Every structure is written in structure tokens, then in C-alpha cells.
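Every protein chain except one is present and positioned as in the full complex.
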Amino acid sequence: MRRAPLLPALIFTIIVTQIPFLLTIFYSLQSWNLVRPGSQQWVWFDNYVSVFQDSQFRGVALNTVIMTLGSVLIALVLGLVLALLLNRHFIGRGVVRTLLVTPFLITPVAAALLWKTTLLDPTYGLINFVLSPFGVGEEAWISDFPLASVMVALIWQWTPFMMLLLLAGLQSMPTDQIEAARMDGAGAWAIFRELTLPHLRRFIELGTVLGAIYLVNTFDAVYMITQGGPGTASANLPFYIYQRAFLGFDIGQSAAMGVVVVVMTIIVATFALRLVFRSFGAAEGSN
Amino acid sequence: MATTTERGPATATSEPADQEIRRSTRTGPVLLTTLTWILAIGFFFPVLWMVLTAFKTEGDAQSSPPTFVFTPTFEQFATVFDAGIGPYLANSLGATVISTLLVLLLATPAAFALSMRPVEKTQDVLFFFISTKMLPVVAAIVPIYVVVNNVGLLDNIWTLIVLYTAMNLPIAVWMMRSFFLEVPSELLEAASMDGASLGRTLREVVLPIISPGIFATALICVIFSWNEFFFAVNLTSANAGTMPTFLVQFVTSQGLYFAQLSAAATLAALPVIIAGWVAQNKLVQGLSFGAVK
């Protein structure tokens, strides 16, 4: 009875999120191209065989890992630095925080456009102008370093999130602990290493997991900045599958890729979820 | 007037220097503060640059070296409005507002049930909700497309509303549960002893306490729905397109003209930036699924 209020949300979520995955499995066992009506037929695991033989798919999978982990880690480190800087009293702290959260709020498509044009453009871009005193000429960042260019936009958007999270972590740290350590003769670095980092640990874990959940699904930035190119140099799995499904109309192939992605994600997520639950969920949930 | 001018210097001189509050004279904090400001401005500058570029002429926008001093013009915004931003804006508003209301409607009772003391399987249900966020959206897009296409709901705003509701529901349930958990159980017990029904208790006791939390949850749903692109670009076109798809469509049809695309991007991003500024204190709490207080 007490669970009745839960049911609408639960049923809705199951229908909208779980049934499509079951259908994905179903389609992945078929050969079906939308541009050839009537081509739908059972081919069982053929699609999977071609997915694993597809060297582009492997490259794209690797790109996804690099893009996700690289962006998360760099954003974490930058976020930590900013959080430490903000965890002090100084003039204009509120304004500084407001400025810093803004990149996270900006519509990702708009952010991507911004980076592609006014910032990273070889001729008119602000970045090359800022770097020109250091001898950088009209560097074509997006065609020369496509993956890195996409990642820069992602890191720029996600650093504020990490900063907010870690700042909350820093602010939840009891000051008496730090005062006690200072009286015990610990210096700033020792306090950071012995007290602050262990305290931040669960916040760092949480940031990693949440960042990864969202960044592994990155589509906007790839779509807008590089279209996955040149070739598939900067494509990630969401974009690659999108290409297969909506540009190649190959439902069976893209469904099989989707299933592979889900299985890989489940493997990673099982670890990640356990982390989150150990850190936060379980403690409050059990009583 | 005369007295104040007299008193000013008098108090200043009568106060011995060592009675003033001692301020740190070390340069370390000053350096750190300066560094913080530089980094903050650096992070913010691209956004500022976007807004500035939106007010430039195309010539000012695409110049080398970049133009910092210019006469602002609204010409670009006019172009954007002429390009038919209206329906997209309306769709974004509709999809965002309706899906957010739906999320609140579904998540509030669910979160309440999950915050009540002995609910068996609370952990499992929470686990399920968050695990749906872990599954990559791409793996679902193909059947969603096929189904939506078959039932004739392609390019329909309600398709987006349903998907956005599902997308935000897990976060909302987690977040709201954490707000419900903050309501002391003794308060619920007191209300039940005072003879209040469950509905009454929720309305009169619980809602006033968690309303800031509901507001924060709503804002976060708004941010994510407004910014969503993947579903929008794959499932809509002219009829149900939202602001992010407008941006894409705009640059595709007009070409990459920096000033006018900056104007369009500014318009697309502005509502959420403002919402986020307002809610920034609650933002972390929501985005960490309520784990950070």
C-alpha cells in the first residue's frame, strides 16, 4: 500500500526506458535497412560479427573512452584547483562563482558552435589571437586536433560542475578538524594530503561517475564541432551509431552497436554504481 | 552638513593605528585572489565573447585581430527573429515546462514513498532509477525512432515531452527523496497524532518544508530539457523542433556567420543561464542526486 505512490513513476520509467532496450536487442538480430523496404529479415548474430570486425567501430570505441575519461579527469583536476581557490574568503567570491558556473549552464549546442567559430577558428578565432604572442600562427585546431578540440569544449563545460561539487565537499569539511591539525603542527600541504583529499574522496568519486554518465553520451559537441571527422578521427559511439542509423538507415547494425555499448556500459557502471552507493546511497537508505 | 565634515577627519585622526582591525599584509592571499579572478574571467570570457559578438556587425565579428571596440547593433538579432525562431522557442518552452510539471507530478509521490521508513526494496528501486541514467541513450534511439515513426508521432512535441520526462525523472526522484529525508520523522508522527490524514500532512506540514527543494528540482529539469539535443535532432524537424535544433538549422541554412550565429546562440542559451544563476546554490544538490547537502 505504501508503495502505491511509487508505481506511476516506476511504470512510466520502465515503459519509456526499458522497452526500447528490449526492442534494440530484437532489431540487432535482424538485417533491416530503412531505405530498402521489405529488407527486414532474421540474421541472428551476423550484425554482431560485423560490429566486431569493424575496425572503425573499435577506433570509435577507443575515442569514446579517451573522450570520456580524459574530459572527466582533466575537468576534475581543474575543478579541484578552482574549488580550492574559491574555498577562501575574498572580495567578490559570489561573483566569481557565478562567472565560473556559467559554462556549465550554456546550451551544449551553443557552446559547441561558440568553440567551433569564434574561439577556435584559424583566422578569426580568439584562441589563436591570444596565443599569437607565443608564436602560434593560424593553427587550424579543429582539423589538426579534432578530438582534442571537442574535448576542450567538454572540459570547459564540465569543469564548473566538478568545481561546484568539490566546493560543496570542501565546505562540508568540519573546520575543527583543520584547526586541530594546524595545532598538531601540520602544514598546508600535509593538511591537504592527510585530511582534505580523504574527505573529498567520495565527492571525487561522485564527480567521476556523474561526469562519465553524461559525457559518455556526448553527442552535441561532436555533431557541431567536427561531425566526427576527419574520417572517424573524432567520432564517438553515440555519433557513430547515429550516423549508421540516421544517415545509413541501417537499423540492424546500429541496434547491434547499441547493444554492445550497453553491455560495455553495464560492466563499467556496475563498478561505478557500487562506488556511488557505498559513498552515499546505502548509508541513508537502510534506516 | 558642517558637523559631518568636521567629524570626518576628527575621528580619523583620533583613532590610533593599532586600534584598527589588523588586516593581513601578506601578499599570498592577494596573489591567490588575483589568480582566482583571472581564471574565473578566463572561464567566463567565451560566454561574454559570444554575447559581444552577437552585437557586432559581421565585419567586426570576423576580423583579424579580433575587434574589441565596436558600435553595438541589433541587426543580428533581427536576422535571427526573421529566420523564424518563434515556433522553436515556443516548442522549447512547451517541452520544458510540460515535461517538468510531469516530472514533479510523478517524482513527488515516488520520492515520498521512497523516503518513508521501512519500505522494503528501497535500495533496489533507487538503484533501478539511477541505472536508467547509466544506459547510453544511443542504444535506445533506434527503436524509439522506429516506434515513434510507426505511430505517427515523429516531429511531435509530445514525443519530446514524454522522453524528457523519462530523462529527468530519475534525477528528480533522487533529489526529492533527499529533501523528504530532511523532514524529521517526528514531525510526521506529530501530525498523525494530531489527527491529520496523509494528504493533509503532505499539504500542510511537508510541502512548506520541501518547497525550496521542489523549486530546485524543477529548475534542474528545466535546464536539462531546454538544453537537450540528441532526441530533438533525431525525432523532430520543422514542427516540433526546439532551440538547439533551431541553432543547427539556422547555421545550416544561413552559413557560419559568426555574429548572427552568436546572436542565435545567445538567445538559445540565455534562459537557462539565468535559471542556473538563480539556482546555483541548489544546483550541486540536484546534480549530485541530493547526495551533497
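So that you can tell them apart, the chains are marked A and B in the order they are listed, and the count of residues begins at 1 in each.
Keep in mind that, in the parts below, a residue touches a chain if its C-beta (ideal position, glycine included) is under 8 Å from a C-beta of that chain, and two chains touch if they have at least 3 such contacts.
The rule is short, and it goes like this: contacts and distances are computed from a predicted model.
S.K.: Assign the chain not included in the display its UniProt protein name, restricting the answer to "PadR family transcriptional regulator", "Sn-glycerol-3-phosphate ABC transporter ATP-binding protein UgpC", "2-oxoacid:acceptor oxidoreductase subunit alpha" or "Nitrate reductase subunit beta".
M.R.: Going by UniProt, the chain not displayed is called "Sn-glycerol-3-phosphate ABC transporter ATP-binding protein UgpC".
S.K.: Among the chains included here, which ones are touched by the excluded chain in the whole complex?
M.R.: B
S.K.: Which of B:57, B:73, B:123 or B:192 sits in contact with the chain that's absent?
M.R.: B:192
S.K.: At which residues does chain B meet the chain that is not included here?
M.R.: 184, 186-187, 189-196, 200, 204-205, 208-209
One rule holds in what follows: only the chains that are shown with their structure count from here on.
S.K.: Can you check the complex and tell me which residues of chain B touch chain A?
M.R.: Residues in contact with chain A: 29, 32-33, 35-37, 39-41, 43-47, 49-50, 53, 61-66, 106-107, 109-110, 112-114, 116-117, 119, 122-123, 125-147, 162-163, 165-166, 169-170, 173, 178, 181, 223, 226-227, 229-230, 233-234, 243-244, 247-248, 251, 256, 258, 261-262, 265-266, 268-269, 272-273, 275-277, 280, 283-285, 287-289, 291-293.
S.K.: In their complex, what parts of chain A are in touch with chain B?
M.R.: 2-6, 8-10, 12-13, 16-21, 23-24, 26-27, 82, 85-86, 88, 90-92, 95-111, 113-119, 121, 123-124, 126, 129, 132, 156, 159-161, 164-165, 167-169, 172, 203, 206, 210, 213, 216-217, 219-220, 223-224, 237-238, 241-242, 245-246, 251, 254-255, 257-259, 261-262, 265-266, 269, 272-273, 276-277, 279-282, 284-287
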